[in-house]
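Yeah, one chain of the complex is gone here, protein chain that is, but the others are all in their spots.
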Amino acid sequence: MDQLQNFGLLVYYLSQGVGVTLGVTAIALSTGFVFGTILALLRVYGGPLLGGFAAAYSMVIRGVPVIVVLFILFFVIAQFINLSPFLAGAFALGIASSAYQSEIFRGAIISVPPGQMMAARAIGMSRLKAILYVILPQALRLAIPSWSNEAAIVLKDSSLVYVLGVPEILRRAQYVSARTHEPFIAFAAAALLYFVLTFLTNRSLDVVERRYRLQM
Amino acid sequence: MNDLMVFIERVGPDLIEGTIITIQLTLVALALGVVVGLPAALARVYGGPWLRRFAVAYIEIFRGTPLLVQLFVVYYGLPDLGITFSRFAAAYITLGLNSGAYQAEYFRGAIQAIGSGQMVAARAIGMTQIKAIRYIILPQAVRLALPAWSNEAISMVKYTAIVFLIAVPDLMTKAKILSSRYFNPIPVYITVAIMYIILVAIFTVIVRNIERKMETPGLELEVERH
Partner (left out) sequence: MPDRPIVKIEDLHKAYGETEVIKGISLEVQEQEVVVIIGPSGTGKSTMLRCINLLTRPDKGRIWLEDEEITGAHTDVNKIRQRIGMVFQDFNLFNHLTALGNVTIGLTKVLGMNKKEAHEKAMWELERVGLVDKAKLYPAQLSGGQKQRVAIARALSMDPHVMLFDEPTSALDPELIGEVLTVMQKLAREGMTMLVVTHEMGFAREVSDRIIFMEHGVIVEDGPPKKLFYNPEHKRTREFLWKITELYGQDAETSPQELN
């Protein structure tokens, strides 16, 4: 009985880190979304200069482990602004994710049939309007499956802010393990929590995907 | 320019050592991933009810939890239960099992994409299920899974960085050591970033070459991982 109680307390303590984990994930995903869309648009519609820059950015960031990107950005940010590790870490993860999201959106944009742009221009839309009202809405919906995959990845990568001391699930598990000297229970519980989170996220995104799926 | 030479002299040897370990980790983890992942995929498609459940559990657990958490469970958690691994062993095992779960899904997708018609045709000429798998299904599945597997291979270089948290002396660990030794994190990490980029590029070239040599017209499996 005592064991069960302890386990319950453990899970309770760890689950207070859920908010942090979800917070980091949400900030990272949205940062990545904003920058990723812009980068994708630059790559598809920007000229050789802007497009080249976006391509280089994407290639460089995707060629480096997320943890290295995290460190570099954290140190760079820390030099200029006084951000909490939580925000700095979340933002850094967002920058990393933006490179992957830009690939996703780029692929989606170019898979919108070219006739759509033609028809939009034919009724007198400027290029900008055509992109905003015809191309992007379709591209974003085409991107949903790949994006859901990315969301799950970011959720798991959020555990990396552990190295910045952010009190998310894993860090809390480590504290517990240091105090109780029962590391297996602590880390297994952490794994369980992450598993539940990932599972729920996947299910919710499945629902979204089914609802907003674009039929061509 | 002189500063640069001094810098390279200081950090060069350590970084090279670290790179070698990183390459080692990548190759062993990939190999382990195949050794575990392929049977898991086969178990999932062709296994009996218990075998299948076990395979699914393995795959879902390792794909549904962060690599870092898995690493801690193996290296810090298991000793609690009496199973102790050295740093290297823990790193190989975790990376290998993790990769195996993702690879299992790529292989499973490929096997299922090949279609039951192939199996039926093989059985119809008298092959046992095992023979059919070995001579008909697998050769095709491996080729179909190649693009997704290649991405995994290229990404593996990056995943290995995580082992710095259990002090395996790979490139990332060296970066940490060097930056605290010389109190200068940014140049060190940027150099390390460049080295990872080069490593990833080299792996990409090698892997794409293999892909091209083994190319067969057919379905493309698209799954994105980092």
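Letters A and B name the chains as they come in the text, with residue numbers starting at 1 for each one.
Note that a contact is a pair of C-beta atoms (placed from the backbone, for glycine too) under 8 Å apart; a residue touches a chain by one contact, two chains touch by 3 or more.
The structure displayed is predicted, hence computed values, not measured ones.
Trainee: What are the shown chains that the left-out chain touches?
Mentor: A
Trainee: Taking the full complex into account, find the residue in A:11, A:34, A:119 or A:178 that is in contact with the omitted chain.
Mentor: A:119
Trainee: Please identify which residue in A:8, A:137 or A:165 touches the non-displayed chain.
Mentor: A:137
Trainee: Suppose we count only contacts with the excluded chain; which residues of subunit A make the list?
Mentor: 113, 115-116, 118-126, 129, 133-134, 137-138, 141, 214-216
The definition used in the following text is that only the chains that are shown with their structure count from here on.
Trainee: Taking each chain's centre as the mean position of its Cα atoms, how many Å separate subunit A from subunit B?
Mentor: Centre-to-centre distance between subunit A and subunit B: 21 Å.
Trainee: Spell out the part of subunit A that touches subunit B in their complex, as residue ranges.
Mentor: By the definition above, subunit A touches subunit B via 60, 62-69, 71-72, 75-76, 100, 103-104, 146, 149-150, 153, 156-160, 162-163, 170, 173-174, 177, 182-188, 190-191, 194-195, 198-199.
Trainee: For the complex, give me every residue of subunit B touching subunit A.
Mentor: Interface residues on the subunit B side: 60-61, 64-70, 72-73, 76-81, 158-162, 164-165, 172, 175, 185-186, 189-190, 192-193, 196-197, 200-201, 223-226.
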